[in-house]
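Every protein chain of the complex appears in place save one, which is left out.
Now for subunit A:
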Amino acid sequence: LSSVPLQILFYVNGIYYIFYFLATLAMIVYKSQVFSYPDDFLSPDLTLLFIMAVLEVLRLYLGSKGNLTEEEAPLGLSLVITVGSVILSVYFLVWQTYVLKADVIINAVLLFTYGLESVLKVVAIAAFVS
């Protein structure tokens, strides 16, 4: 009864998120060197990036556990955390200090992945509940 596409998506999401985190961090470093990036604007961006990493780890772990043990509680919690991750991703897409084209691309991919995951999670929860 566990959803195989959802599990595959979790796995791919994990790998992609590692790449996303490193790329965003590298781009923030690049921006701070090339553009004028005072500390008042740099610290919120970095803080939110690290919070996003923590949330992502939690989200993927809970979702994977819920999917494999066929329990809806961790899966539901993971869905709630996904909402937070989506908001953070939208921040990096729109409200960051400098939004580069590369930022737009990787955040768009991440949002697409989140959307797909959310749909599959809802389907899986419905399957477990019934």
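One rule holds for everything that comes next: a contact is a pair of C-beta atoms (placed from the backbone, for glycine too) under 8 Å apart; a residue touches a chain by one contact, two chains touch by 3 or more; residues count from 1.
Quick note on the criterion: contacts and distances are computed from a predicted model.
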Which of "Septin", "Exosome complex component RRP46", "3'-5'-exoribonuclease family protein isoform 1" or "TECT1 protein" matches, in UniProt, the chain that is not displayed: "TECT1 protein"
Candidates A:Leu22, A:Val80 or A:Val94 - the one touching the absent chain: A:Val94
Contact set of subunit A toward the excluded chain (per top definition): 27, 30, 34-36, 38, 40-41, 94-105
